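What follows is a structure written as structure tokens; I'll ask about it next.
Shown here: the complex without one of its protein chains, the others still in place.
Coming up: subunit A.
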């Protein structure tokens, strides 16, 4: 049973609002960055705002809201956070390595070369 909204304590409402706004704003900024940053490798960084504290803030807000609202301890949102954090690097590296492979194949000078077995060439 949910508490009626008028009985929701003020401190909890403020905490929920702060975390929800924090998560939403960080996700929005990350999405804007994803659209506007100039190069592919820079764009890679932007969505991680959404997958780190974007999801974190929304998760904490949800935990507070439902724990206070139903007067039961509800923390299963934390599973979303764990799975998002653990699975992001997989798609991320897949995209990054595909981009590296293409840029190297096209002979892009800005991208560091694959290091040969014998030498340790500086990437710059």
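Structural remarks
The rule we apply is simple: a residue touches a chain if its C-beta (ideal position, glycine included) is under 8 Å from a C-beta of that chain, and two chains touch if they have at least 3 such contacts; residues count from 1.
Everything below uses one rule, namely that contacts and distances are computed from a predicted model.
Choosing from "Na+/H+ antiporter subunit E", "Sulfate transport system permease protein CysW", "NADH-quinone oxidoreductase subunit L" or "Septum site-determining protein MinD", the protein name stored in UniProt for the chain missing from the display reads "Na+/H+ antiporter subunit E". Residue positions on subunit A in contact with the hidden chain: 25-26, 29-30, 32-33, 36-39, 41-42, 44-46, 48-49, 51-53, 56, 75-76, 78-79, 85-86, 88-89, 92-93, 96-97, 100, 111-112, 115, 117, 120, 122-124, in rising order.
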